[in-house]
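Worksheet for the structure shown next.
Note that one protein chain is taken out, while the other chains of the complex remain in position.
Should a chain be cited, it is by its letter among A, B and C, assigned in written order, with residues numbered from 1 in that chain.
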Amino acid sequence: MNIGKIGILTSGGDSPGMNAAIRAVVRTASYYCVNCIGISLGYKGLINNEMRKVVPTDVNNLIHRGGTILKTARSEEFKTKFGRKKANINYKKNGLEGLIVIGGDGSFTGAMIFGQEYNIPIIGIPGTIDNDIYGTDFTVGYDTALNTAIEAIDKIRDTATSHNRLFFIEVMGKDSGFIALNSGIATGALDILIPEKKYNLDKLFYSIEKVKQKGKYSSIIIVSEGKKLGGVYDLAKTTKKKFPDYDIRVSILGHIQRGGYPTCSDRVLASRLGVASVEALISGKKNVMTGIKANKVIFTPFLKAIKKKRKIDIDLIKISDIIAC
Amino acid sequence: MNIGKIGILTSGGDSPGMNAAIRAVVRTASYYCVNCIGISLGYKGLINNEMRKVVPTDVNNLIHRGGTILKTARSEEFKTKFGRKKANINYKKNGLEGLIVIGGDGSFTGAMIFGQEYNIPIIGIPGTIDNDIYGTDFTVGYDTALNTAIEAIDKIRDTATSHNRLFFIEVMGKDSGFIALNSGIATGALDILIPEKKYNLDKLFYSIEKVKQKGKYSSIIIVSEGKKLGGVYDLAKTTKKKFPDYDIRVSILGHIQRGGYPTCSDRVLASRLGVASVEALISGKKNVMTGIKANKVIFTPFLKAIKKKRKIDIDLIKISDIIAC
Amino acid sequence: MNIGKIGILTSGGDSPGMNAAIRAVVRTASYYCVNCIGISLGYKGLINNEMRKVVPTDVNNLIHRGGTILKTARSEEFKTKFGRKKANINYKKNGLEGLIVIGGDGSFTGAMIFGQEYNIPIIGIPGTIDNDIYGTDFTVGYDTALNTAIEAIDKIRDTATSHNRLFFIEVMGKDSGFIALNSGIATGALDILIPEKKYNLDKLFYSIEKVKQKGKYSSIIIVSEGKKLGGVYDLAKTTKKKFPDYDIRVSILGHIQRGGYPTCSDRVLASRLGVASVEALISGKKNVMTGIKANKVIFTPFLKAIKKKRKIDIDLIKISDIIAC
Partner (left out) sequence: MNIGKIGILTSGGDSPGMNAAIRAVVRTASYYCVNCIGISLGYKGLINNEMRKVVPTDVNNLIHRGGTILKTARSEEFKTKFGRKKANINYKKNGLEGLIVIGGDGSFTGAMIFGQEYNIPIIGIPGTIDNDIYGTDFTVGYDTALNTAIEAIDKIRDTATSHNRLFFIEVMGKDSGFIALNSGIATGALDILIPEKKYNLDKLFYSIEKVKQKGKYSSIIIVSEGKKLGGVYDLAKTTKKKFPDYDIRVSILGHIQRGGYPTCSDRVLASRLGVASVEALISGKKNVMTGIKANKVIFTPFLKAIKKKRKIDIDLIKISDIIAC
């Protein structure tokens, strides 16, 4: 297919590696003699016509930087017919012939609707730290978030061990326990509470009791954020009632998990998907998300990527139980 | 002076580099043919007679590890005459002829009273991330905590910039703004709120307005923990009322600031003070804290170290104002 | 199967995550009521009967530490019939009923021969930074080595850019370009020279010329170690002759790539394979290596793991060419 100009935007929550993906898209477009337009602030920028040409030298020295130079936002207006109409007007006005959207579930829903409404070819790149997207083994930013989380938890363990403290540590992942489960295993957490599994205070209390018997008074318990689990402060309070002689503390890792220099794995993943998404547009693909499965690039229709849920690996829960203490 | 056996303990909140100080004490004692007894959990261990001999090979591969292998605690009992009496009984029973205490203000107060009551030679090593101790340019752990803080703030800035957000970030330092002031300058914070300075919402609002005019919508504001400043959530709320169109977030760095691998500067400082404290005991010194001033080891009487307060550098506040935007 | 006692050893070059694997093996053995014996210095320790019982508390606070607490070595003696005979005597004397070997190709060859000679059930865990083992998507230590490499290369790029310099950087991987190819893509290297691909000075010179035309005078070229590629100093010299006005430097990353705190991905991988290897012994498996494929644990006969070679992903070379400049 003959494409002369494409647009690229990042949408939803930012994640480390988005810049590496942008760089790959811009360079690949240039490689295939396609012009590339960077759209600011996600769909908002499309609606407000905030965009400018980006060339390969604009993305020099960018692959290792956190965040997104295109900036990102959530757009309520794009959820309306009127908002998308404005977006399409700018899309046409700027002579775009395809769009690459880096983001998560919500961003792909918008992309799917917009693409169908105006027959616009759109390719999605999964960029979110939560790893909860169907159609890819890994999302861009997930591996970095995991490593940021474990570095922080390692630090907290230093002080937990020195003080014989019990720490409840909240990590990101409202609807999905990927970060909690993997960071919990990687830091030797006593227990890991994730939204996918009904959590059980009795089991937690039993584990605390068990390691206490072994003479270990410091422990880390990892908890996914979100109301599903009742909140980390409540958990700490309930546990304190059961173990009044324990020194129990809470730490919420928070926004540090979204930033930072992307890991090697995230940079390579972002680069591969960036190249693949441009080549997909050129080859006439549309309405699909690009992802990685068993180390191969694959494509999944937006509808499937949105509707299906990437399931957490149940085996890992058992592994955590076996090696925690 | 002829000393045959000394004890070492860590007390109060832990800080990175305490292990490096322990290592230096143990190795220096061995170098001068003095036996060294490690006391667990601070004064608690002295009261409960939890101690054991430590030899140079016990501290192999330790200099770079966070926390304290001796563990630390706060002891209410040691504040009582009765508690200290028990401590002295164990001190005598174990044949100790001197004590090295790594900790902060509170620990030195205990050391001073105990030392005078029972005529026990005690040397203090300032170990706290807050840097708020008179008699030393730097406390062991402060430099590491600063670097932990700026790495976290750098990560948050990635996401702040990508989303055009205003972040209020709380760092440690209840009564002292060292961490806030230095980490704020080092991360280009728009404003820095510390307990030593009456803070001024009008000035903060003026700064936000000023950078807004320059087209910059993302900013970092660093706040020292503690009630003196009203709390970071209240600040965020008040600011949101004034700037309702801003996306304002809060992040509390918390306990990660106490852990982690000590920086080079903290390891060298801890090593120097560890060596100096043993040599001080041998040379007959007592009732003093060792510290570093203009790159020289000095000694300060406990009373002075406790009573006087290390003042924050007012020049730095002006520097922050000049280069923030 | 009813197994009462197993042995574990690390062999060959060390890699980050070996400790996490040891921890998982020890804890899993305990979970299934199997005794675990730690053998020092690989096969050497088996020959010299250097081993001792390890229990779950021995591996507390270990998951995040680089290196291997069991130590590792290469053993020439184990390659001889006589050496293996001595090893078997100690194996029997200590009542071992199975062995877990963490290492690479060479270690598995030894394991296979030894296991067949004396009918000893042995399970292998792939631990090497090179990732060149058939039967697993990732080897334990590879992800950490990659991240160590890119952090170092990022630092060198700072100075390369500031000085307009051309850097030849040698990374590990004598017979395999996994580290070079992935770290090269992740750091935006101008060219990547790996043993799997005939390298072409003309292509390299063409790339240098091309970016020069774009006004970029600093670049990074990544080279796999080893004689196959002629050596990084020779490459630099030849390039200097072609581009005499360039400031060309060489950096050899060297041994830092073997150490360091394992990444999340390496810790989780090591934990999974550690659990799987003990369960495999218990279930009667022998003479196989455990690995991960498409996120599932699989087993590969030693012979296949040794004979077949894990191939590098040719697509990645093309990706590097597209986005390098």
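Methods note: contacts are C-beta pairs under 8 Å (C-beta built on N, C-alpha and C of every residue); 3 or more make two chains touch, one makes a residue touch a chain.
Model, not experiment: these values are computed from the prediction.
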Next item on the list: Please provide the labels of all shown chains that the missing chain touches.
Entry: B, C
Check: Of C:Ser75, C:Asn131 or C:Thr148, which sits in contact with the chain we cannot see?
Finding: C:Thr148
Note to self: In the whole complex, not just what's shown, which of B:Ser271, B:Asn287 or B:Thr300 touches the removed chain?
What the structure shows: B:Ser271
Check: Just one of B:Ala24, B:Leu166, B:Leu253 or B:Val288 touches the chain that is missing; which is it?
Finding: B:Ala24
Checklist line | Where the missing chain touches chain C, by residue | finding: 10, 14, 16, 18, 41, 65-68, 71-73, 148, 152, 154-159, 161-164, 167, 249, 251-252, 254-256, 258-260
Item checked: Footprint left on chain B by the chain that the document does not show -> 23-24, 27-28, 31, 56-57, 60-61, 63-64, 137, 143, 146-147, 149-150, 154, 157, 161, 182-183, 185-188, 214-216, 261, 263-265, 267-268, 271-272, 274-275, 293-295, 297, 313, 315-316, 319, 322-325
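In this text, only the chains that are shown with their structure count from here on.
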Check: Taking mean CA positions as centres, which chain lies farthest from chain A?
Finding: B
Checklist line | Most heavily contacting chain pair (counted by C-beta pairs in contact) | finding: A-C
Check: For chain A and chain C, what's the span in angstrom between their mean Cα positions?
Finding: 28
Note to self: Averaging over Cα atoms per chain, report the distance between chain A and chain B in Å.
What the structure shows: 35
Notebook entry, point to check: Any idea how many Å lie between the Cα centroids of chain B and chain C?
Noted result: 39
Margin query: Residues touching two or more other chains, restricted to chain A: which are they?
Written below: 154, 157, 161
